[in-house]
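Note that one protein chain of the assembly has been removed; the remaining protein chains are unaltered in position.
A and B label the chains in the order they appear, each numbered from 1.
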Amino acid sequence: MRTRWRGLAAGFTGLVLVVSACGGAGQDDDGGGGQAGEPVPTTGFDGTTIKLGVLTPLSGTVAVIGQPLTAGNEVWFEALNAQGGVAGRYPVELVQEDTQYQPDVAVQRYNKIKGDVVAFTQVLGTAPTLAVLPQLRTDRILAAPASLDALWVREENLLPVGAPYQVQAINAMDYWFADGGGSTSDRICTMIQDDVYGEAGQQGIDFAADKYGFSVTNTQKFKVGTENYAGQIGALAGAGCQVVFLVATPSDAARIWGTAAQARFAPQWFGQSPSYTGALAQSAIAPYLQQSVLIVAEGTEWGDESVPGMKRMVADLEAHAPDEPPDYYFAFGYNQGRAMTEVLEKAVELGDLSRDGILEASRQLGTVGFDGLTGDYRYGPAAERNPPRSTTIFRVDPSKPFGLATVAYLLESEAARQYEFKKADL
Amino acid sequence: MNALLTNVFAGLALGSTYALVALGFVVIFKSTGVINFAQGGLLALGAYLGYTFAGDLALAFGVAVVLACLAAAVAGASVERLVLRRMVGQPPFAVIMITIGLLFVIEPLITAIWGFHTLNVPNPWNIRTVEIGGLVLGVRDLWTIGLTAVVVVGFFLFFRYTAFGLAMRATAFDPEAALAQGISARRVYAVSWAIAAALAALAGITLAAGPGGLSPSISFIALAAFPAMILGGLDSPSGAVLGGLIIGLAEALTRGYQDQLFSWAGSNVSVIVPYVLMIVILLIRPYGLLGTKDVRRI
Partner (left out) sequence: MARAVKPHRNLVLDYSQDLRLFGTPLARTGLGLMLVTLLVLPTVVQDDFWLSVLIYSGITAIGAIGLNLLTGYCGQISLGHAFFIGAGAYCAALAGGRAGLPLPLWLLVSALVGAVLGGLIGPFALRLRGHYLAIITLGLVFIGEHLWRNLREVTGGNNGTSVLAQATIGPVDLGALELAGESYSRNQGWFWLVWVLVAVIALLAKNIARTRPGRALRAVRDHDQAAEVIGVRAGRYKVGAFMVSSAIAAVAGALFGAYQQHVTPDEWTLLLSIQYIAIIIVGGLGTVFGSILGAVFVGALPALIEEYSEYIPGVADSAGGDGFISVFALNQAIFGLLIVVFLVFEPRGLAGIWFRVRAYFRTWPFSY
């Protein structure tokens, strides 16, 4: 019995060695680059079609953001393909995967499609992006994160667009002192959600406090999904806040502003861009929002024909996805598409669509303009990148398509220009 | 002083919602011995049905609330009839897990039907307020407290004075003896699920009628009601109400003063106050404030 068992084991071991001898998958050789001329087929590029990955929550609570953002990606590339594609001859195809906004799912999905795509044109969410970042580095893949975190600016493997949250917050304060009729002796407070996104807004306000010489009177933190905000609103009112900078997402923002309206607490609210959604302008709190709230975001109001980027986006939207409602996340996805296209065109110009070729292209990329949809972004080596420093202040106006009307267009403060983006220890 | 009263009022309103949900937990636990994790799903279902009645069908809000509670009750009873009844006599783990499975089924169904977007339920409360003695009170919160009070009183009267209430108490006390008296345990089980679902639906609609609107995450509130239920004692309806109010008050008061008094405990400590309170009280009284200590025999 014992000997048979041992013999069997030896036999299996032999088999294992035979099989494993040819089973390595360590070296993932992906084509490699030709020097100029036509790019040769490589991972995610078959010679004609370029495939790009999208890691986004298509379900779950954050799907409300993932859906329009991805629609923005889609519309940009469909419009591009209608003109022939990248460099006029390489159409783009998106490979979408649902991350459910969970880091471990994002890593699995990343592994699932990384062998099929040349780069990722969208990775939504701070946590999912952080989770795939180590692998992006090892696999030398470029990805465009879909959030305005300052963390991304100095990362070689990431391709951010837009002015980071810190810049929005600084510009909001600048607006308040310069044009909003406020002064540095006002009681300025913050209400932030208890996560990375909230901290980013707080950093901006703290920086502005230092530059303009005011102090933050009171800071209230809250957990996403809290049902009752009377405590925080009471504390803000008790501290006599005249200005409150809010960093939240729409469902919490609605409850917060609703509670404030009920408590008849009406300071000047500044809402960081993700706090707002078009539905708020149609809800019961719209009158309060019109009276007390300014939204700090980018670009221009929806459908503003005087801004070329907006004109083109609305035209593309009508041509390729007429049912898509107006949404700033849509515009964000659309801008991401443009940035990624610029990188791909550069890579085609260099004749190399391999992973290294694309990273090199992103390093050699100069300033990319967004035709007024967001500020222009100077790319290049991560250490030398300069994100846009401009912000648009909106007021709530239910008669507008997205419920927002421009108050100050692409405002760019001196303080925001001075904000330094440091490489985070990620 | 005014700030304190405002916080107390907010705590009572929140506590009323917890009390409704916790009462639902207790009704089911008392008669069937099951902790129903699907309560949050039933709550969300009730709220969304309320949206359909009040929004899509444009019924009067009061009618919509009643219809939604009835529909939720039917849903609750059907769940009991179709699934839970087959589990009588199975180990409690398995039954708890079934309710978790139900939650996993109900949630995607809701999002498949109504989507992920925040919906505004047409209602007469919204952000309206009334001023009583210098204190500004939300109409929605007042209604929540009032409705909860009415329902709780009705609930206790039902159990105390109706024949069916007596039957339910008998079944909870000793199922076999109740059966021997000719009480249908099946009907008792189905009715307890229906009652729990209706309570959850009421809690759901009053929540959804607030300024935040209605989104799928509304079901999370049931998690916060767990401490309320356990704090009062799993098998005590009055404990559930008491627990709900205590937890609601504790949470709202900490939230109001956390930046002044509790900054040493990290940011946003109000989120964990219900759990800390629950743990402390259970260490002192292992069967909750009003729960019965189970007599154990070998």
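Following the convention adopted for this analysis, contacts are C-beta pairs under 8 Å (C-beta built on N, C-alpha and C of every residue); 3 or more make two chains touch, one makes a residue touch a chain.
Just so it is clear, the structure is predicted and the values come from calculations on it, not from any experiment.
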Going by the touch rule at the top, give the shown chains the omitted chain contacts.
A, B
Which residue, B:Leu49, B:Leu214 or B:Ile230, contacts the hidden chain when the whole complex is considered?
B:Ile230
Which of these touches the unseen chain: A:Gln96, A:Gln242 or A:Asn386?
A:Gln96
What chain A residues would touch the chain not displayed?
5, 8-9, 12, 15-17, 19-28, 56, 58-60, 63, 66-71, 73-74, 94, 96, 98, 100, 102-104, 107-108, 111-115, 126-127, 130-131, 133-135, 138, 151, 194-196, 198-199, 321, 323-324, 426
Mind listing the chain B residues that contact the chain we can't see here?
29, 35, 37, 83, 86-87, 90-98, 100-109, 111-113, 223, 226-227, 229-230, 234, 266-269, 271-272, 275-276, 278-279, 282-283, 286-288, 294, 296, 298
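Criterion: only the chains that are shown with their structure count from here on.
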On a C-alpha centroid basis, what's the spacing between chain A and chain B, in Å?
38
Contacts from chain B onto chain A in the complex sit at residues 3, 6-7, 9-10, 13-14, 17, 111, 116-118, 120, 126-129, 136, 138, 207, 210-213, 215-217, 220-221, 224, 251-260, 267-268, 270-271
Residues of chain A touching chain B in their complex?
59-61, 63-64, 67, 194, 218-223, 225-232, 234-235, 237-238, 250-252, 254-255, 257-259, 261-264, 277, 279, 282-285, 288
